[in-house]
Every structure is written in C-alpha cells, then in structure tokens.
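One structure, as structure tokens, below. Some questions next.
Here the complex is missing a single protein chain, while all its other protein chains stay put.
All chains are identified by letter, namely A, B and C, in their written order; residue positions are counted from 1 within each chain.
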C-alpha cells in the first residue's frame, strides 16, 4: 500500500515519525532499526545556547501516561548543527527540527540557523515555552503572542514551518487560527498537558520541577478532540500526536483530521515502536476497509 | 482515627463523598451499603426544567479513563425536591446539591429552591455548562461570567456555596480568584476535560454528542496540579476530585491542598468504593506516618 | 440482591468463530432469579479498563452455583477474558436487570428470536419456557462459522436457523423465517442487534412482545444515566440496566 503523504510541500514516504524530545537526535534508535524506514524524524528541541535543563527526578509514571520536566536540555543550536546533524545526513529521511526559546529573538535566531541546514527539511516551533519578556506567560496560550512569534519566525524560514500547539488553553481554535494567519505552513498538536504527582513518602512533588508535561495514552482523547476541532476550521496539514502506541490509534488520529502522526512516549516502552507501526499500518488500514491513506482522508469525521 | 473535616461551615464525619453525576440520588447505592457512612452525598445536577439529555451512546472507555456526555439528564428541580430528596432525609449524611443551567437566571432559581430544603446542607454549582445567552461560551471559562454567576447565586444561597471549576481553561487561578471574590464559600475541582473518541468501524465519534467529558485516573495529574496551583492563592475549602480510586490517591489530593475529596468514575467499577475508602483511610494515613487528618493538612505541599 | 464477587473460572473455551463459553462458579449465582438478567464484568485489574462489560447470563444452575456466559470477542476487554483459564478468578457485579417475565406463561405457543450475541440469554429463557410451553426459536447468525448452541436450543425448542450468507440453514434474516411461520404465537421474546429488534417489533406488532435491548453502559445499576432510551411512560425514558434490559415492545422506541 502506498503510504506517501504530502505535508505542506514536504513529501513523506509514510505518515509516521517519532516526536520531538522522545527520540534524541536519532543515534540511539539507529541501533535498533534503520532510520530510513521512518516517515520523518523530529529531533530534540534546540535553543540558542546550551541548556542543562531541570533538576532530577525529571520523569514520573502516571495512569496510562507519564510526566516529564526535562527542561529543554540540549547542547545549543550551534553544537547541534556541528555534532548531531551530520549523523542524520546518512539517511534519506527528512529531518524536522524542533525549536524552543525564552524570547522571540531566540526562536528567530535558532530557526534561521537550522533552516539553513540542508538535512533539515522543515521547522517545528514549540510555542509551549514561557516567554521571559512577558513575565513567563507561554507563547502558546495567547493568540497575539503566538501570532507575532509565528510571523517573525516565518520571515527567516523558507522551509515548511509547523507550529506545535499547547493543549493548556481554553480555546485551541483561536491559537490555531492566529498562527495560520501569521503564516504557519502546518500545525503539530498536541504538546503535553501540565500535571503534577505528589510522592506520599516525601510529601513533595515527585518531579523536582514540581509540575511536568503529561503525555501518553491518558491524553489521547484530548488530542483527538482538539485536532477534530481545529480540522473543522483549517486545511493546513496537521501532525497529530498524544498517546499513540498502536496502528488503531494512528487511524483514529487520521480520522480526526491529522495528516501524519508523531509517536512520543511509546518509544520509551518499545524502542521499535515506530518501525512496528509502519510495518503494521497497511494491514490495519485494510482491516477497517481502507485501500489507501487517501480513503482515510476522505472519511475524516466532520 | 478522627476523620472529621470542616468544609466552610459544613462539618463532615469524614472527607469522602461520591461526586455529582456518578451516584444518582443515592438510591441505587443504598442497596450496597449504608449511606450514613459517607462524609457527604453530592447529588446529580438539577436544572430548572426536566432534561432528557443527549442521544446515546453517552459513555466510552478510554485509557485509564472514560468519556461521558450524559447531557445533564434530570427530572428538573421540582421533581427532585418532590421525588428524590425525601429518600435522602432518612440519612444523617449531609447532602450537597449540584446545580446546572443554561442561563444565569436558571442557576439562581434552582439554587434558591434547593437551598430552601432542609436536607440540603450546601450547594455546588457546576459552571462548566454553556451559557446560551453568551452564544454557548462556558460560564466556567470566563472570569467575568464566573464572577457574575457566583455573585448572583450567592445572593439566594444562605448555605455554603461551592463552585465547581472546569479544567478546560488556560489559567484556572484566575477563575478561582474571580469566584472567591464573588463570594464562593468553597471550590470543587476538577470537572471533566473535554475529549473525543472515534470509532474505527463507523468512522464517527463514538459518543453521539461527539465530545464528552474525560474522567478517571487519566486526569489525576491534571487535577493535582490545578488544586496545588489554586491552593497557593486561597484558603477556601477545596473538594478535590479527578481519578480517585485508592486511599493513596486521597492522600495525594489532600497533600495537594484539598480539604475533602469526591469520587466519581470509580463508583462504576466498584459500587462499594466509597465505603471501602472510608474504611481503609486511617490505615493508609498511618502507613505514611500521619496520626490525623490535620497532620496531612500541615504537610500540604507548598 | 446484587453482589460484587470474584467468581472462579471452571472452564472457558471457544464454541464458534471468535465466540467463547465461560463457566463460572460462586455465591452470586444464587441471586439470579430470571433468565435475561446480566452481569457486569471487570477487565483484568481494572486499572487500564475503567468500565465493566455487560454480558447476559446464558444459563445458570442454583444447585451448583454455576452460570454460563457466551461472548463474542469484539475488542480488548473480551479478548482479555478469552484468555482466562480454569482456576482463574473474574470480578463480577450482578445479577443486574430484571430479565424475562415467564412466570405467567403456561401452555402458550411462544416465539423466541435471537441474533448474534443476542442469542445467549435466550437459551436460559427457552429452558424455562419449555417447561410449560411450546417454544419455537428462530436464531440468526452471520454465517455458519458463527453458529453456537444449535443442539442445546434443539433440546428445548423447535429451532430454526438463518444465516446472512446462506452458509447454513435458511439464507437471510430471522424476519424472513418468521414470515414463513404460520403458527399462532401468543407471545414473542427477542434479543439481538437494534436493527433486528426494530424489524421484529414492526413485523410482530399484533403480538405481545418482549425485547431485550443493548446499550453502552457505565454503572450498570441505574445511577449514571448512560443507558437511557426514550420510552412511552411517565418519565419519558427507561434505563436499560435498571428498568430492563427487557421491555414490552409497546414501551420502548427503537
């Protein structure tokens, strides 16, 4: 079965990619399977300077999910370009670079540098980060901030620009609309929901950072709802994510309106998961009566 | 162990109650155990007129959770007073009446009628309902609407008034603050998160209403985070809920800042759950080194 | 009285395509008072699967404290159940619902109509009815591979089988068979997919009929209002789990 998808000018051989932060820069997973099999690779967030991230513990298990507060640890954009991207050049799989920052200028600078790399085929900006200049309010929770950020970043980004939306908002459609109007070429949704777990022994939050981002199957119904909501107002390509671990999940995301999907947390339980999903997708599609991905697109729940 | 808690003037013999909508009007559960054992009983939402609710299917299972779109089915406030409350009079357990509506006036009318009933010891208003006059925007997502609603309801409510907050907001602290300033005597949190599930066979949302409210352990980390956030700004009593099914969960909610807890979804899996939790709570408290509920309060995570 | 109990699995085996018969033992069985009642099954430890699964009681034996359920694996939950084996335990809430009223039927000609996974509760029903009545069972399955309990039904009733694809019995639907029956039945009982019930309700409107209805459930005991259907009564609705699952054909709107 032909699994090719077109994602705002970017052609993927299949709709399945690991999500940012859950796959490092690919190196570790290349020990398990050939990364050429992937639809795309979304690499870990890059910031202007290197960041050490948060104090540990940084992860905690929750019912059918997990919390993380890695804190955007990364070696900084220059080191990523020098030390990590060359490794990914050996694969024909398109690399989507994820960008984060504390200020608008940082996003612009990092995007410009990454978009200039031949191996990078698209940029995904993570707008769930707190804006230090606006007193810590997240770029992704205010339509005006999200608009400005997207507009400025798009100016330096000749490649497809995906904006990754935060689900911690009253109305995700207003944010989606703002970034579309500002020139986004696509949307990634959803990022993690803010959660907390308290350790009964220490009587303190288990994650040193207190709160962390909730991911995994627990949040899938929220992701499906939000993608479905946004799909009704836009034709932009959507990369769907949030709790995917089976091919059934993937079809559910496609029916909700996603054009491709990213797999995060599930990589930790099964490092082969993306490869397995790619192998099994055609059979599952057939099981539910689909002869092609286009047929799924045609069936998108309205 | 003394489990008594004081909840804004209301004294409960223990901090455990079933949550609204998950216990009907108590009748069915009285076949399983003596309702006198409960800290309180929160009854199903009452509206001005009788409502039939949504088309079925109204529930769907999700990973460690469920979706529901019952649609506030209830016989209307007058029938509830006539047919349901008399049954609850035989128990000494305080009844908290849950109120819903489509317009401010409806909330006021229903509250006034219910607060006048001797068996009703407190009112809980569910502000997650869409306000038809404001074009369907939820009362609970806009601080101004939430303020007005609380203020007007409080005028006719001489008994403790709890406001049940929706988690589907960017910043729950602003809503909590608004309703506190408007005169709320306590907060109930959290209501369900909006979610969706798509049936791969029919390629349509599984819930006839399309979206439903996500409840159960899946949402516990979000509930804990929100209660912890709100606790840092208020001394109002908080009834915590969202995914509770064990005594460990209860202690986690208390440590996050809740003064009492409500159990929803878990009643469906185990109709005895509230009774079991009440029985087991003292032992679990001791296991974690607490000699009283006050000690837990003293340990609230800051 | 409704009980929550860990029943012991006596046996659990496939009896047709994707279809299993499980025999369970425990005190809860003593509480069953009518065919057509159901039980609500917890899947595994209930951590991941928060909702129970409603399954009809296919037959029960008070002396042995045993009951049989027959289920078709459609999703993860019943798939888990299909892997249980002798000696395992199963968390069961029940018996729930009111079942079929058979107490007043003597010497009647009765038609029993079942489709697919609606067939199981009709077996206990036929067992009971056949003691004092003349019972004809018309059972519909998708195809030959899905058929179960043919002989068991034949022991207690005249049994006619339809398959959608004609691979066994008469090709077509149960309604096709019913059309051909010219017996003067006084009462019918039916359980199966909604479309079947609705067709039967139409076809047999001149008869006294009882329909057993399925609906997605939460609590299973009448507290959550998940399983409501519009009905011709005071309240304007019924709760399948509490007021049913069996209703007089004139009461419910399908």
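Assorted remarks:
Quick note on the criterion: a residue touches a chain if its C-beta (ideal position, glycine included) is under 8 Å from a C-beta of that chain, and two chains touch if they have at least 3 such contacts.
Computed from a predicted structure; not experimentally measured.
If you put the hidden chain back, the residue from B:21, B:63 or B:282 that touches it is B:63.
Across C:48, C:71 or C:148, the single residue that touches the chain missing here is C:48. Touching the missing chain, out of A:23, A:162 or A:290, is residue A:23. Even with one chain removed from view, chain A keeps its contact list with that chain: residues 21-24, 27-29, 31-32, 44, 52-53, 56-61, 63-66, 68, 70, 73, 75, 216-217, 265, 267-272. Although one chain is not displayed, chain C still touches it through residues 45, 47-48.
Note that only the chains that are shown with their structure count from here on.
When each chain is reduced to the mean of its CA atoms, the one lying nearest the mean of all protein CA atoms is B. The mean-CA centres of chain B and chain C are about 36 angstrom from one another, to the nearest whole unit. One inter-chain figure worth recording: chain A and chain B are separated by 34 Å, centre to centre, where each centre is the mean of the chain's CA atoms.
Remark: chain A and chain C have CA centroids separated by 46 Å (rounded to whole angstrom). Across the assembly, chain B contributes 63-65, 216-217 as residues in contact with two or more other chains.
Multi-chain contact residues, meaning those touching two or more other chains, occur in chain C at positions 47-48.
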